[in-house]
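The complex is shown incomplete by one protein chain, all other protein chains being positioned as in the whole.
The first chain written gets the first letter, and so on, giving A, B, C and D; residue counts start at 1 in each chain.
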Amino acid sequence: MVNELLNPIIIIIVALATGFLLPIVDKKNKSFTVVLFFMALIWIGLIALNGVVNFSSGAVAVEVITAGISPPFSINLQFGLFESVIILATTLIAIMTAWLMLDQLKENVSTLVLFLIWVMGIDGMIMTRDIFNLFIFIEITAICSFVLTGFNHNSNALSAGFKAIIAGTLASSFFLLGVMFLYYQTGTLNIDDMVNNQSLITGVIGHAALVMVLTGVLIELKPYPINGWALDVYQSAPSGIAAMMSVSVSAAYLFVFYKLLPLFQAWVPMITLIAGLTFVVSNFIGLKQTVVKRLLGYSSVAQIALIIMAITLLNGKVSVSLLALITGGLFLNHLLAKSALFWLAGMLNKTHVAQWTNLKKSPVVLFLFGCLLAALVGLPPFPAFWAKWELMMQLATHQQHGWMLLVLLGSLLEAVYLLRWFSGSLNDVKDEESSSPIRINTVTLWLSTVALFVSGFTISHLMGVSITPLFAPILAALFLLLFDELTGKTKAGITCVIAVFYSYDILLHLTGINWIFGLMLLMGSCVFILGSMYRDEQRRGYFPLLLLLIMSLGTLLQAKTSLNFFYGWELMTMSSYLLMNCGKNALKSSFIYLIFSMGAAYFILFAFALVFAQTGTIQLDAMNTISQYQTLIFACFMIGFLIKLGGLGFHVWLPGVYSETEDDYTAILSGVVSKVGVFGLLMAGTHLGQTINDEMVFYVLGWLGVITALLGALMAVFQEDVKKLLAYSSIGQMGYIVACFALMNHLGWVTAMYLSVNHLLYKGLIFLAIAGVIYRTQTTLMYKMGGLLKNMPMSFFSALIGIIAISGVPPLLGFGGKWMLYNAMIEKGWYFQAGMAFFASAIAFLYLFRFIHTVFLGQRKSEHKELVEAPFSLLIPQVLLIIAIMVFSLNAKWLIQPLSDAVAVYYPSTLTWTGTFLQTSQGYWDGYLVMNVVTGVFLLPLIILLLVSTTTKIQKVKQFNIVYAAERPDKPETTHVAYNFYAFYEKALGFWVKPRATQFWNSVAEWSHTMGSACRILYTGNGQTYASLIVLFFVIIYFV
Amino acid sequence: MKNEDNTFANNGLLPEEMDLFCNARPVPYEPYSIEVVEKFFNWMRANSLWIMAFGTGCGAIELNPLMTSRFDANRYGIQVRPTPRQSSVFVIGGYSSVKTLKRIIRSYEQMQGPKFVLALGICTINGGMYWDSYNTIKRLDHYIPVDVYITGCMPRPEALLSGFFELKRKIKAGECDGANRYVKNLDWYKDNQKRVIKKWDMPDYNW
Amino acid sequence: MEYWITKIAYYLLTVSIVMVYGLLLSAVIAKTMARVQGRVGIPLYQPFIDIMKNFGNRTAISHGIMFYLGPVFRLAGGLGTLAFIPVIYGSEMFSNFHFAGDILLVMYFIFFGQLGMALGAGEGGHPYSAIGIARGLAQMTSYEVPFALAVIAVVVQYDTASISQIVAAQQGGFMNWTVFTNPFAVAAAMLAFLGMTGYAPFDVVMAPNEIPIGPATEFHSSYLSLMQINRAIFAGAKLVLFMNLFFGGAGNLIELVAKTWAIYMIPVIVGVAFPRFRVEQSVRFFLKIPTLIGVLAIFYVQYIVLK
Amino acid sequence: MVIENILQTPLSNIVLITGFFLFTIGLWGVLTHSNIIRMIIGFSLISTGIHLVMISIGYLTNKTAPIINDEIKSELLTSVVDPVPSALVLTSIVISLGVTAVMLSYAIQIHQTKKTLSINDCSEMKW
Partner (left out) sequence: MKSLINRLTEQFKVSLEKQTKSDLCFIRVNKDDAEQLIRHCRDHESYTHLSFLTAIDRIEDNKFTLTYLLHNYQSHQSLGVHVELDRENPVMHSLHRLWGQMATYQRELKEIYGIEFPGSPRLNDEFFLEGWDQIPPMRKEFSTVEFCEERFPIREGRQSTDAKQTMKVEIYPGRGE
């Protein structure tokens, strides 16, 4: 009996029967109508669920035959795993949509009926194997869609609905004509029979028939340029209906397309082309879009096109289960995220993207919104991430490089407009309308989000990924999120403790370079978190994200497979982006960061895919067996990691981000996160370095590195904002590291790692010191500071140690880095690079002096008279870092030896130690002795001065007791030399650092938007134009 | 004028400027306790006269030829330093208006002891041709201690040189303690200064 | 231990000699310039008197701890730079601590004093100090480029960065000196030397008529003495460095005096003949011709000397 | 001559050609007339044309009506007209009726809300 009730044919019967019953019941009892309606839907859902359970455990697909005759003479339905899954998903979406829209739907019982019949039509389309029957279900679905689109008599919706009718009717006309001709030639209406008798479809008639059917199906799949009507519908239809159209109806059509695909083998390249075009063009147009639902519409169109591409490109080439994994992952992701976003858009009732602001006030909504968008963009751990990864791997395996680029380009564009939307929603705008917290029913959104997490989990499980390291960071962050009510300091403490334990655990499992980076990054983060305790605010969300960041670094370091690496990379990108937005007005710059990071990630993904194509495995260790495209792969990695490092040309995100984010987080960004790029470089280098015979790529990289160093330093010279100055300085320092890495020999790599450690120590130190200063002075502009040495001697001392170390002046450890740098470069024969590096390091003096002078020396402002030393908790990490710097300065061997050993695995060591005496092929250096000599020569004059001073009366004077050309200084502001400090240098060399990169990227952005507007010219909004386009489309397909 | 802890009250300053200037009172320095040492240093002071490059009046024009080939004061260890911190000789170049006097005092106080003043021209002695000018001081030694006067209007560089020789002689003899005199009689000097300088918008002693 | 005490004693001896020599050198230069101008000029002992007089000043002021330490840093820079350069080839007595590091160490240690001085002057709070340092640093960035290229050329040529080995490689006749084996490198380095010494046309750092005397505006008394001593030692150290790198080093004190004298005359002669460059002019100057010569030097080493 | 040729062509072909002709006229109407009612008429013509085409596909010249029962031998099956298209046409007519009804109701609604029947006035959304 139960089995009978769960027979798939019941789906149709239930729907029809309830459809008849509803108006009758409605006369008696309104509320029972609703109950009945939902019971019907739930029944359908249960049937599907039963199917899923049965078929996934291996049951054979059910063939339902009507009218007692066998096909082809009867209608038959097929109900297998795919069908049941899709029906289940669409039905669930339908139930939730109906629940959300209940108020509107139940006003008129006929809408309820229509909705039910609509669901039935969708399910019928999915199940039927008879092509004419398919036509009928298509028509049922279409008519219901038309009516439901315009059921609230909204003027826009009516226009859109009529356009949809024009397109839909044309589509079905083509479809019907095609079906009849196919029947004429094959004598059957059963799809399977037709596929089996494909040879019968010949001649002009056969060709025309297939083209007609194809056109009919494609129109409903909304490819560019015949989708103008659909976008209008998405924009104007009630949100729930739009959601259903976008996901459920599309699901049905996709499945129909998949069913009919065997008939269109000859058109597969063209369909791919159309889908590819649609994917890219829709995303280009999406860039220009400001209406939320239409934006989602473009995204929908693009996603469907992506799935079509996946199907057409991989169908028959990969196993069905893999194809199902890819398309299923993509589709499930689209289904859950897109429908939920449509609902959200409907509930919030904010038409334009610009109205989406102040979401920070409603953290729950923001969290859900962020998860949904992240899912759409394809960030981990959501299904699309895994699906896209697998798609890339498979495309690469089948040499579809062009398509890979297309997919990545489209994805990047989509990421741009979706994340821009997200970024805008974080904006704090002062206006009454949007500043109150949002009160909406988030149950359905929660369900979708949880479903996304679960499905992401499931898919990764299906892909055979070991889950614990991947999901641990997210779980830990979610766990910490539970304690978000605690005070900031407590949370910092908890985070620090967890991070220390986690680091300890991770470090036990790491070796070699990974271990060193692990120690550096994780321990560095722990030290910096200590600094985070200086603030009294609660800092909601900051610490969970920080933990996520740290643990994602752990994931990255532990990665044995490229998938794990990429996963960790993406997670790190995402968490660091979100952390940036804990700052006050970092939105714009952090958005740029995010976009560049997405671009970087896609480059890396592309490279991993190319590797996978050759090795067939995602093990990182297998990378060195590749035999072709080595240079290309390496270059892609380089670009990806250089973006993260802020290499020249890709650095435009960096200064803004560094200057706008929270001050203690900037230390982490500069000290830790930028090192991840270095780690990436070394990862690529260790695995690929040996395979590349062409030195050119390293040569280019080396030059890029030193030019970055030079221009980064030069840019830093001209900054007024202290954090921007340090940011450009970081760019310059990264330049040295890249150049050293590019040397591809032992000394070069040791230097690169040594410089990384150094940079972590001294730049972290300076950023922490300056964090205290900013905290006290409440400004980041250097010319508003000055003379703070008297108030904050400890911060000054930190900054002093930091700048001595950065500048490379002996005896501190910075010199070791510089010394090894030149030795390595001269050893390699890169003389001019060495010269340029020297120039860069000389320029570093300019900005370092400017920094320390304008902030700590010179004239103190009167309003800073009362300032006190930075908070104690900021000083502790500084002391730790100073101790580390001093220890490593005194005995460089303790630092260089492990680095050298780690690199010695890949290249033979060229460093020889005799005690503390270090020797390379050219030079030598004894850090310990140098330290002693310097101490000696420092003490000598000091003693002289002290002795002489005993006979002299020394008067301690105040800041205005200066020789001022016989005048007295007027104000500290006008006496302190700070603003435009290096005006003359700008006159001499400023033309080197015109913001060309910014201009370039601006023009890229401009060009993309122009591209978007050019593409959307075809959308005139006129139904007849759309009809003409459809006819033209048909003609073109016919003749191509 | 005085605070309880023997510092200056600095009444001329605005309240918010008080913290920007040092208000300590200078104290006189003692000669080296060993006489030979003192003599030795005096000899060196005499042979290393660093002039403060501040032309306070028309007489400054006579300083330029002093350094040229014709007179070559350089050979006597005389050279010009552009900052009062490093100079030891202040050559007052003739008449000094009240406005200039203020700058002279400021620069003089910024010089480090031992320091010497060479007053040039009749105007520094009794006002000279500006005897009835409402804007020119008549006696320089009422405002800062003067070691050597060179009279004339204008005295020629030769006269200047001979003035320097006199200064050297006095230094070697240990007679030039103008800086100490100034410090010891500071209140008298300050009274005189404040009597003519009505806009006293600086600390009482310019360190 | 005994070894180190001897080392230190030798070092102090070297320092004294170089200091006396440096001061005499400056006096002689001043005297020479005076003679050129038709004057008698200062007595040769004048610099000593000036220094002692400043030590003998009875009052001083201090703006703070960094101000106090600034001249100490400055002199430490000079002393340290000298400490890492072997002064006389083959002499144990005048070899200093050159085994602690190579030419790169010396090149970077030159910055030590400048940095410390900059900090001291910065705390002085005088605007001209800051301007002077900014100018000095700016000019330094540019003249270091040809100098660095020249040094790299030398290091490549002799395949060592050790100063004593560079000197050793130049022994055996004056034709082995770098100035003859690689004239481009020496030309570039000597042009850079003009900037390093701070004579006209590159004296905008001090610019006495413009920003009294730049960084040192607030320094006086003993501070000034230390700086004057450093000026002598530092100049001596730089001369010795140039002599070692480019002019075959010195085998004895007389050779040392003769060579350094000759080297020092170059900026002096240029200095009396030229007016002053603005900062941006000098920055651009060094980045044009001298840098080009430096590039040529490296090409010359790579493709002619080593082939 | 022409008439003769036409007369000689089988009936199904005439129907087929007529069907396509109607289809084309309908399409022409849809694409050229901006009045919604006229467009609806165009769509009706299109569907009528399609129905004619469907019938013509099933019709075989000189074949009998497809009334099949067990007594008719299987070889006779080749001598009857294909019944399936005719059956399908019925369904199709019903559906096109439904679509037309929806369209007309849309026309009414559009007229009520916008006071116009021109498709050109329905282009307020485009990009």
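Keep in mind that, in the parts below, a contact is a pair of C-beta atoms (placed from the backbone, for glycine too) under 8 Å apart; a residue touches a chain by one contact, two chains touch by 3 or more.
Every value quoted in this text rests on a predicted model; they were computed, and no experiment measured them.
*Asks:* Please work out which displayed chains the absent chain touches and list them by label.
*Replies:* The undisplayed chain, in the complete complex, is in contact with B.
*Asks:* Pick from B:Arg25, B:Lys39 or B:His142: which residue touches the chain that isn't shown?
*Replies:* For the chain that is not drawn, the touching residue is B:His142.
*Asks:* Among B:Ala60, B:Val98, B:Cys153 or B:Leu186, which residue is in contact with the omitted chain in the full complex?
*Replies:* B:Val98
*Asks:* Please give every residue of subunit B in contact with the chain that is not shown.
*Replies:* Where subunit B meets the chain not shown: residues 98-99, 102, 125-127, 131-135, 137-139, 142, 192, 195-200.
One rule holds in what follows: only the chains that are shown with their structure count from here on.
*Asks:* I'd like to verify one number: the distance from the centre of subunit C to the centre of subunit D, where each centre is the average of its C-alpha atoms, in whole angstrom.
*Replies:* Result: the chain centres lie 100 Å from each other.
*Asks:* When the centre of a chain is set as the mean of its C-alpha atoms, what distance in Å lies between subunit A and subunit D?
*Replies:* It comes to 51 Å between the two C-alpha centres.
*Asks:* Of all the residues in subunit D, which ones touch at least 2 other chains?
*Replies:* In subunit D, nothing touches at least two other chains.
*Asks:* Which subunit C residues touch at least two other chains?
*Replies:* Only 57-61, 212, 217-218, 221 qualify.
*Asks:* If we count contacts the way the header does, which residues on subunit D are in touch with subunit A in the complex?
*Replies:* For subunit D paired with subunit A, touching residues are 23, 27, 30-31, 34, 36, 39, 43, 46-47, 50, 53-54, 57, 84-85, 88, 91-92, 95, 98-99, 102-103, 106-107, 109-110, 112-114, 119-120, 122-127.
*Asks:* For subunit B, which residues count as touching subunit C in their complex?
*Replies:* Residues 26, 29-30, 41, 44-45, 47-48, 50, 68-69, 72, 74-75, 77, 81-83, 85-86, 88, 112-114, 179, 207 of subunit B touch subunit C in their complex.
*Asks:* Which stretch or stretches of subunit A touch subunit B in the complex?
*Replies:* 862, 865, 951, 953, 955-961, 963, 966-969, 972
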